[in-house]
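One chain of protein is taken out of this complex; the other chains stay put.
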């Protein structure tokens, strides 16, 4: 994993999931208002399919970590030495995401599983990733350590948001927040690859220069800003497509009522301006 | 306590409580839907019995810590030196769990105790365990310190979950989370025993090797995965037994409605697929 | 303040407030069920009186800190040196508690102040105490530093609980939790006095002995256990007195219904056993 490809690959994966979620959750949000049983059935199949794909990719990740040429090939210890602990740790991270995917599938397929468990297991998977990373990055050059430790903000932030979703399920703000974080994680993995293992013969970065660390910190903020813009774009796209689709048949897909408990005053404001 | 048995014993205790809870809470969850006053009366007796047994074992733990041959025998200081502070600290931990057990009993027996106090006292007991452990593990070899400090994640995580249960009482997700943590604590105590005091003439672990620390960190994640699987097994088992029991008499024990406030859309989805 | 009396005084003050609260909040809890407008009017006067007394004592505290013989007498700097910063810091702590007392009075006297502000200001006062203590205890012997830093658990725990009360107002569990913490703070100040400035010619403690630190940590847990017992005693006392008072006139002061949203199942359990 300690090369450019090893960061670009998970980066791309997180990015794709993030882009997909930036379309999926707005879709769900607008469909929720439509309250058509037809749509909800479709949506459920979508969720199961997504969870299945996520599980599949996690399993592929585990196999790849184990059976790459210099991988451990499922050997844990050899002559009293641990074999390729790095690969084993990455396998463990994937394993938790696989379990989270399975839990998602079960929640949508079996009625008798209490809602919220899927979010709890996903929160545990995110926490676990951060937990392993935290003990992972000791004894490295300052820049390497710093650039990896910034991942912890993403992962623990995501775990916190997911834990809140156990209680506040189907809250669009939390879902978009999670989406922005996973996009950030995707682009940040790419950034790590470019900084630590510059491809295309680019010059090496001085890993002890304090200015580089200051720049990377700021760069992290820019990445998040980009992630927020991508989420906003996805949301607008879905809104435009649905509004256009609505025109001809005049079917009311997007409800105008925004009434939620506690938001009544605000709603009054917003409706007031629509009259 | 600084031997294999001293870790296997509390480990087994936590494990048994965890296994029992992994059956109890799913049972309660399904019975809640049945709303039979007969069942709820049985359930209450169960809770009181469990709390009584927990209190009893905590008291036994205190006595064992005090009156083992090399224990303090209730002497706190001797010639201006503190006597066996380790044993006293363990006694204190058990004492809080005993108080928590008594509080549980009182809550179910006396109507005029406000609900939530039992969870608060249990959260305090868990926090107290972590608090004492935190100041406990200084000045030890790195592996010893690390393997014990991982317990803090379990204990403070449990305390946080319990504090949430003060407000969100009878939330099955929080209860299963707590169950998984106590199982993890049980298996982790066994792991500590095997690592620090290898039984059966197994070779000693190098307590300063960084690879050992990395492996133990990962091993902790595996233990939690195992704990999650045990909870899932307990849940499935209860579900299967109850479903089979339901058949003959056609009495509706397991309600199908999953309607909880805020989960309505999700419910619509799930019901939609059942039609 | 760096003497026995300087710790016994605030300790006694916190202890008295705690003992009073351990009676007041159970009283309120039982009166809430009675829903008599007569009682609520009395209760309001009680709150205003308490807040006035708390404000008064805080002002006395400020004056004492300023005008003791070796106090700063309101001089802040002298010839480019700060004068008696310790006393000024203590004055600041008292000042925040005075403001909190004033806020409490205003909340009960003026209808147009939003509820929750009084708890917010009290949380700020508690946080402020912890904040000043945190930067206060550097550069002292280990035991002195440790015994003072344990106060931070109390104060920040209290601030967190108070912040929760902004949203969950009149929650008896949170109120009793707060009560137990303030009693703990009272007894702990006394403990600090006895350890750091042993009165009655008792021998000095070795401030660098690690065993002393371990004992003090455990001692802190015992103090909290004692605080919990005091709260339990206060609650039982109020309950007994009210139940006895109820007998003759048969007026239903203590409602039996425990129905709160989300607690219905539990309630069914408890009522079930009463039938």
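Each chain carries a letter (A, B and C) given by its place in the written order, and its residues are counted from 1.
What we mean here is this: a contact is a pair of C-beta atoms (placed from the backbone, for glycine too) under 8 Å apart; a residue touches a chain by one contact, two chains touch by 3 or more.
It should be emphasised that the depicted structure is a prediction, and the values quoted were computed from it without experimental measurement.
Counting contacts over the entire complex, the absent chain touches A, C. Across the entire complex, the residue among C:27, C:121 or C:221 in touch with the chain not shown is C:121.
Considering the whole complex, the residue from C:95, C:152, C:226 or C:241 that touches the absent chain is C:95.
For subunit A, the residues touching the absent chain in the complete assembly are 29, 153, 168, 172-173, 176-177, 203, 210-215, 217-218, 221-222, 224-225, 228, 235, 239, 254, 256, 258, 260, 262-263, 265-266, 268-274. One chain is missing from the display, and on subunit C it is touched by residues 32, 35, 37, 40-41, 43-44, 80-82, 85, 88-89, 92, 95-96, 99, 108, 111-117, 120-121, 124, 128, 131-132, 135-136, 139, 166-170.
Please note the rule applied: only the chains that are shown with their structure count from here on.
Measuring from the averaged C-alpha position of subunit A to that of subunit C gives a distance of 43 Å. The set of subunit C residues touching two or more other chains is empty.
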